[in-house]
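A single protein chain has been omitted; all remaining protein chains appear in their positions.
Letters are used for the chains, namely A and B, taken in the order the chains are written, and counting of residues starts over at 1 for each.
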């Protein structure tokens, strides 16, 4: 027996899919021949884009595929347990006892009906033969360790009374309860804001140091992995394409896919790509394309009334990109919807080309976050793109057809795609269709609300580049709303930082990023995990 | 017919013979097989008619509640809640008391059942419409300069088709039962017009002497309700968006995929 804590050899996982009725069951391969080892106390990061099979590998370590109809090949050993062959009782002892898992979405990962402390106690009693009272005490102890303030009282609260970051801490507490030797974290910070993410990563790092825990971190975010692990395994389409020490993989990747992946990651520490002709000439001339004056909007009633946007003024000129960054709940999307007229401001006003407007106006378009819900699934994409033209009164079918074809080509698709339906396209392609639709009526202003946050990092880079290019070429005014500071830096001329419904800082991109004046901006920038490989909180 | 015993059919099993395949009706001597067939016609006609009425009224009310201004929305929403809260059977029974006796009973049943049970449809349509309105593709259509009616016709109605059809399919068995219940209580169709519920009502007094008279309409009613329940479930499964791979509704391009 080797001294390794985890040994995975030639792991293959096949999921059943609905085949033709009556025919033999068909399978798709999710993981194909992955091998790796992890020593006690070591930390391995598995990175890859969606569909790369990284979460499936994590689940296989605990034998979670048992009973789901999935087929497993190869061998998985964790501690002394052969996961593939172990009897049910041994597998249960492994789960939580030897290896504990932390899931992505902390809200749905806890039972909404029971107190957080009771849930931790329940899990603890599965693995330790102790009284109810002792288990509760243990729950309070671990909650306290992960930094839940007033743990005795908070242990009696239910998950919905916790914030997102607190819930993730509670899940980590549950993982700690049974003193496992391995922590498996599946996208532990993906649902969290960047400042909270930094705290959780810090906590994981501290726990490793303190208890000698081994860590298997599954993430799509190379930056997060770079900070927290010693070794990286890069996955693509179910297979491992590269594996090595963090520093080596990040600085001298040997596989072409790893190189593409790293190149696509938006960074704060590299020079910005050139932004084409300086917008100064256009910016000085004429009235702003859009101008907001003391915009305010509240939601809810009575005591629960909160101002989503609490008085924001800004303006964007032709040919200019304004980036708006902020964490969830900062009011950036509400602001965006008021700028295009989809949402009526509570007070304040919006001017388009100098005229005060209410409601939807021509010449203003939007690109939405979720490419799945922003296109009508029952309409061909050609029809969706033609919709603004028809609504504007265009009746010449040949002209519409020509314009749709031209737009499709312009956003990197083919004119022949016009008769296809949204479900036939990938997320990135759908977002391109969304951009084509926004361009169709030759708008003066496009507001993009988190246009790339639902996309994988390589697709994200392509779509971001496309938007920047189109904006330069057509001279439109662009408002780019995102939570990702690095993405905003790539495309924007000016940037506004929002927090709690207010703009705390606004200025040219280089100034705000290099010399932030507001404490919150500094905090945000410090929380972004850098890719550098050296000098990070958990690096080297 | 044995008039000495109060009209019990002669012969075994309720008087089955070559002339009367399933025997005759006690008391009147009408052919049971024929009455069962005509009964099926009334039961299904009322059930389908009532479903049509309730779906039409429900969709109109639901759309109006979701798309109208705040006042209209509130008013229709309240009305919908009232319609859902009230027990349909009780009101239906009470209503039949005040309607003139010469009003056609079949039409009356269709109207009573249909007009008293549109609340569920309206609530579902309103909720679905409101959910759809929150989707980005509707926002995109608004930004393109489309008006409310155009959005309702082009973006909302096609997406509402699947849930409405599903709901209608599930309502059919419920309406068959509603008709049978009203007729069983003697406030539905009146003899000599047959319906299964009404036949069961008259059969109550005969079940010791002529059990087939009870068992036949009961069995047919049971099988019909069960069959339409299973059909409703099947329709729901087929139109369920989560089961999209089985049947893609409205895209018309499956072959190309």
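Quick note on the criterion: a contact is a pair of C-beta atoms (placed from the backbone, for glycine too) under 8 Å apart; a residue touches a chain by one contact, two chains touch by 3 or more.
The working rule: contacts and distances are computed from a predicted model.
For the chain that is left out, the UniProt protein name among "Phosphoenolpyruvate synthase", "Imelysin-like domain-containing protein", "Acyl carrier protein AcpXL" or "ABC transporter permease" is "ABC transporter permease". Only one residue from B:45, B:165, B:185 or B:238 touches the chain missing from this view: B:185. In the complete complex, the residue from B:82, B:131 or B:161 that touches the missing chain is B:82.
Listed for chain B, the residues touching the missing chain in the whole complex are 78-79, 81-82, 85-87, 89-91, 93-100, 173, 177, 180-181, 184-187, 197, 200, 203-204, 207-208, 211, 214, 218, 221-222, 225-226, 228-230. Where chain A meets the missing chain, the touching residues are 62, 64, 91-97, 100-101, 103, 105, 108-114, 122-123, 126-127, 158, 160, 171, 174, 178, 302.
Throughout what follows, only the chains that are shown with their structure count from here on.
Each chain gets one centre point, the mean of its Cα atoms, and the points for chain A and chain B are 47 Å apart. Every residue of chain B that touches chain A in the complex is listed here, in rising order: 135-137, 139-146, 150, 155, 158-159, 244-246, 248-251, 253, 256-257. In the complex of the two chains, the chain A residues touching chain B come out as 18, 337, 340-342, 360, 362, 364-366, 368-370, 373-378, 380, 384, 387-388, 391-392, 419-421, 423-424, 434, 437, 441.
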